[in-house]
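A short write-up of the structure that comes next.
With one protein chain removed, the remaining protein chains of the complex are shown where they sit.
Letters are used for the chains, namely A, B, C, D and E, taken in the order the chains are written, and counting of residues starts over at 1 for each.
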Amino acid sequence: MKEILSKITKDYLYRLVKEGKRVDGRNMFEYRDIEIKAGEIEPAEGSARVRLGDTDVYVGTKMDVGEPFPDTPESGVLTTSAELIPMASPEYESGPPGEDATELARVVDRGVREGEVVDTSELCIEEGEKVWILFIDIHVLDYDGNLFDAAGIGVMAALMDTVVPASKFDDAKKEEDYPLPIDHVVVPATFTKIKDQILLDSQLEEEKIADARLTVSLNENDEIVAMQKGLRGVFDYESTKECIKKAKDICSETREKVIEEVGRENI
Amino acid sequence: MKEILSKITKDYLYRLVKEGKRVDGRNMFEYRDIEIKAGEIEPAEGSARVRLGDTDVYVGTKMDVGEPFPDTPESGVLTTSAELIPMASPEYESGPPGEDATELARVVDRGVREGEVVDTSELCIEEGEKVWILFIDIHVLDYDGNLFDAAGIGVMAALMDTVVPASKFDDAKKEEDYPLPIDHVVVPATFTKIKDQILLDSQLEEEKIADARLTVSLNENDEIVAMQKGLRGVFDYESTKECIKKAKDICSETREKVIEEVGRENI
Amino acid sequence: MKEILSKITKDYLYRLVKEGKRVDGRNMFEYRDIEIKAGEIEPAEGSARVRLGDTDVYVGTKMDVGEPFPDTPESGVLTTSAELIPMASPEYESGPPGEDATELARVVDRGVREGEVVDTSELCIEEGEKVWILFIDIHVLDYDGNLFDAAGIGVMAALMDTVVPASKFDDAKKEEDYPLPIDHVVVPATFTKIKDQILLDSQLEEEKIADARLTVSLNENDEIVAMQKGLRGVFDYESTKECIKKAKDICSETREKVIEEVGRENI
Amino acid sequence: MGSNKDIELIEDGKRMDGREFDELREITIKAGVLKRADGSAYLEWGKNKIMAAVYGPREMHPRHAQETRKAVVRARYNMAAFSVPDRKRPGPDRRSIEISKLVSEALEKVVFTEKYPRSVIDVFIEVLQASAGTRCGGLTAASVALADAGIPMSDLVASCASGKIEGQVVLDLGKNEDNYGQADVPVGYIPRSDDICLLQMDGNLTEEEYEEAMDMAIEACKEIHGIQREALRERYSTELKDENEKDLAEGV
Amino acid sequence: MGSNKDIELIEDGKRMDGREFDELREITIKAGVLKRADGSAYLEWGKNKIMAAVYGPREMHPRHAQETRKAVVRARYNMAAFSVPDRKRPGPDRRSIEISKLVSEALEKVVFTEKYPRSVIDVFIEVLQASAGTRCGGLTAASVALADAGIPMSDLVASCASGKIEGQVVLDLGKNEDNYGQADVPVGYIPRSDDICLLQMDGNLTEEEYEEAMDMAIEACKEIHGIQREALRERYSTELKDENEKDLAEGV
Partner (left out) sequence: MGSNKDIELIEDGKRMDGREFDELREITIKAGVLKRADGSAYLEWGKNKIMAAVYGPREMHPRHAQETRKAVVRARYNMAAFSVPDRKRPGPDRRSIEISKLVSEALEKVVFTEKYPRSVIDVFIEVLQASAGTRCGGLTAASVALADAGIPMSDLVASCASGKIEGQVVLDLGKNEDNYGQADVPVGYIPRSDDICLLQMDGNLTEEEYEEAMDMAIEACKEIHGIQREALRERYSTELKDENEKDLAEGV
């Protein structure tokens, strides 16, 4: 049930973009209101709800004790899933994650994994035998565009909110619960290209007419840890450079918001 | 491939009900012929075939040794499945159990579980490590209405027919096979409501025009151990009370039939 | 998306067969060019690519250490899978193996298993605890008829090419890699029946008009180790005898080709 | 009903969370909280956090599931992976399949389905945090979401469970009471017609206890019905306010 | 054919169950045993208990599987979870997928499929108790069920396996013979046209042994064909009797 914008709406949106304007009056590189609430889900080890305008995403983390992968016997295991449930959009269907949910989960996952956000060596309980398994679940309730940033921000906040439930598992190395060891704070910035215009944080209608999408995830040292081009259009090389430059300030601001909400000093 | 009754058939059935009559001449609270045969399936630990009129259901139990659930380390594990195979009705389709089969299995399962029919503490072999897993499989061959009672009766009979295959598993606590420890004899009585009339044991046509269904499972002390309202209609409160009252005599009679067939004295 | 031959093509093919001719000029019991290349896939323990005319099949074997089946505690485990990927034919679809792929895998598997090709007792590492698991994967890239023979030949060649990776698993009985112990060389010959004519190695068009198919697998002593009749037509008893007689010479020739390519002397 | 561990559930005539036997946990409902859905409601009930959303009436797919004379109400109950202490694997399990079926059936009676032949009215229930009673909470929230979507209905379904702990019939079981109690009776109730549209029971009840439990549950449903209506009233007044403000802003 | 454990299968020129080398286990077939199915047959063959049912000809779903000039015969072979010593997980496995395919193919030749273009004739085989030879039993029962459903057919397919144990060709392997024997040859046979519509073999046979095995199997199929026809005759006479009794009851 793919939604299709009417030709009139499309033309209107294209005209706006041409004039350097956006439907909701924002600047090209301005976020909608970002609301981050951490710790609202009690049964989760950590959680965050992120609202980006009307886009509404819950992220929860759960931890369990299990076996490490054979090739990384000293590391905890991370696994990220995303569910685009049919509650969130008339376009989403019940069933196992499709390619959109899979791409979302994998891009966010790479930001966390390649950005070395979590110190997974600290999640080893017994080398080669027992490690912490960290499940990250992304649950989208309302889809009004730019899930990549909402989910990426939510995952970062949820991780920083996470407490390792060492006391619940009598086989764990430590006796008391302790905060998940965080090494880096990685957040994404997602740009879309409409005709020749690049803009940040597309809301739904803009996303629908976008040619291409570029997500850039940066850590607190402005290092790029993950990128992903999406959609059926293209970028020229210069535009990708421009996005990276813009991303520095943008991510820096987002990172502050996350830290402010989760209030960790040890980062 | 949902079967739909013709308007003429429906009108005829409604008229009958209004006059306090049934298609096959039964009283409102009378069962069709019940035929229970236990122990016909050799490879099963226990089995029963129940015919309720033309409804034909096989139930078989199998036992294996496995791990207990972490929260009940001293209890055996029960698991009930139902298959509505396409042999039984033109409406059933191949594939994993749908919502009808799932509801059937779960309602029957609750009767057994909540009615504490099986003494699961006796099925513990080694606390927290090894317990008996009891598989109950409901196999419907011919569907002519009221599966809930046919399956419920069949499961009770099959359980009473079950012998724990201790000799086959060298790791079991006992060396010789012994009868499955049964604490209670629970049987269901399923009522349907057509317009304002309540009736027991609907055959297929009645079930098709029924507004609502109510299953009441009682143990030998007339205690209610499970109930389930089904279908898209409603009951008023008084009717549910009436069903419970009626269920006492009905279940008592059914229970006798089961015991007679399985011939256990230790109940 | 089932392909259907036009009536004209069919009539032409039928006429040819009637005149004792084949589309590509072959004799009735002549193979197309057979090309066997073993050992082309490095990550596999053994591999073979077989081209039978334009039919193109890859077979790879992988080995892992695992548990034996409870009823054969002293034997390694064999498992054969076939994938008819949509690359190979416009008729094939993505998804789990359908009935055609399942039949193919099972017939080839029986040839290996019942023909006692592999000495599975040699694949036991620790009785009842640890044995080698041998995965045989059949991957069809181009389907131009007679997959049974292409796959059967490929599997035989891949097995003879297989080296047990004992050095990679520190828990294996032997320290050094060694060739998979082969007891018999089994190859199939697949006949089809078109009207009253029997022919070997049908290419695609012939297969499409074939009434019935018969695969006969023989070992180096001309003993039959597996047979399978396929398709919706029938054979008369005499024809099956004739196929077996013919199969002796045919399989003998194929067997030589396999041995020549894999160059094992210890058979 | 869980294993009979020695968990104390009643002390000095009160339940461990201080509630009276016939007292509900705190319930708050907010209607119209999602943008994309046609109707929605967010409910907190004790520690339960549940979102319900409605789409439709819209064309039914697959076609062969269409009914020629009426709309189908199709509910899907789902628990988020992080909603429970042990992570729930995503996707439907047998429990959620059964609950989805029962909720669908419970809602159909109050919806004027005959107005929308061949259509489907999709009801999605997402449990974000679970703490006993999620099916009743989901059904209660779903009714409000249906009304918020403007679906014509004869009444709101209110739902609540009663049960038995330590031999005592009580209302609205909490988590421990559900785990270690003796009976649970989830009820769906339509106040206007005095009808029961959801009824399950498991555990052990005498006939008398059943009646006591039902009396309690029905009474509570009436109370919940008030909270539901209040949520909708709130919603309409907010909407009105929004529009007034907009008018003001636009200088009307 | 299973592992070669030291299981004795022949003693004093007889098989362990006392049968001669070319002797069938006992077979009984009853036609018309299910109400809902269009045709059905219940078969006991040694310790095998198998139900077969037929629905159709009816409209083929999905549409793209329809054949424009004929009906498709679609068999589904299934084992009940409790039919074997180790519980069988519900749902099709590779073995049952293959058997379903072979049985579909074996039946098609005897059905006048061209009478029902675009249709499907569904054949369901449920193995309730399994003890070697279920595919032959299923195919044999399915033929009777098809006839019971009134599907026009040129003949009944009869099916039986032969095999080899301890170097001896024998008919109709029993469970141990199947597990510890040396070869198994399931055969489907159409007596009227003297055609083979099912043929599999696994194990180890010389050309001569193959012929001996086939001769035995075909002979047995003819015998089974008689049992099948008897079951149908029985069925018709019962039906007739039923109608007579009904006439009497109604005072005709």
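Heads up, the rule we're going with is that a residue touches a chain if its C-beta (ideal position, glycine included) is under 8 Å from a C-beta of that chain, and two chains touch if they have at least 3 such contacts.
Just so it is clear, the structure is predicted and the values come from calculations on it, not from any experiment.
Visitor: What shown chains come into contact with the chain that's not displayed?
Guide: In the entire complex, chains touched by the missing one are A, C.
Visitor: Would you mind spotting which of A:S75, A:T162 or A:T192 touches the chain that isn't drawn?
Guide: For the chain that is not drawn, the touching residue is A:S75.
Visitor: I'm checking contacts with the chain that's been left out. Which of A:L5, A:V23, A:I209 or A:I244 qualifies?
Guide: Touches the omitted chain: A:I244.
Visitor: Which candidate, A:E99, A:E176 or A:E260, sits in contact with the chain we can't see?
Guide: Counting the whole complex, the residue in contact with the absent chain is A:E99.
Visitor: One chain isn't shown here. Among C:D137, C:E207 or C:E261, which residue touches it?
Guide: In the complete complex, the chain left out is touched by residue C:D137.
Visitor: Can you work out which residue in C:K10, C:K62, C:K130 or C:K246 touches the chain that's missing from view?
Guide: That would be C:K62, which touches the missing chain.
Visitor: What chain A residues would touch the chain not displayed?
Guide: Touching the missing chain: residues 71-72, 75, 99, 102-103, 105-106, 110, 113-115, 214, 219, 222-237, 240-241, 244-245.
Visitor: Please give every residue of chain C in contact with the chain that is not shown.
Guide: Here the touching residues of chain C are 1, 40-44, 47, 54, 56, 58, 60-62, 64, 81, 83, 85-90, 94, 96-97, 135, 137, 139, 141-144.
Note that only the chains that are shown with their structure count from here on.
Visitor: Which neighbours does chain D have in common with chain E?
Guide: Common neighbours, chain D/chain E: B.
Visitor: From chain B, what is the lowest number of touch steps before chain E is reached?
Guide: 1
Visitor: Taking contact as defined at the start, I'd like the list of chains shared as neighbours by chain B and chain D.
Guide: Expected: no chain.
Visitor: Which integer distance in Å separates the CA centroid of chain A from that of chain B?
Guide: Distance between chain centres, rounded to whole Å: 48 Å.
Visitor: Can you work out the whole-Å distance between the CA centroids of chain C and chain D?
Guide: Whole-Å distance between the two chain centres: 58.
Visitor: Note the residues in chain B that touch 2 or more other chains, in rising order.
Guide: Expected reply: 1, 97.
Visitor: For chain E, give me the residues that contact two or more of the other chains.
Guide: Chain E, residues with two or more chain partners: not present.
Visitor: Think of each chain as a node with edges to the chains it touches; is that a line, ring, star, complete or other?
Guide: line
Visitor: Dump the list of chain pairs that touch, please.
Guide: A-D, B-D, B-E, C-E
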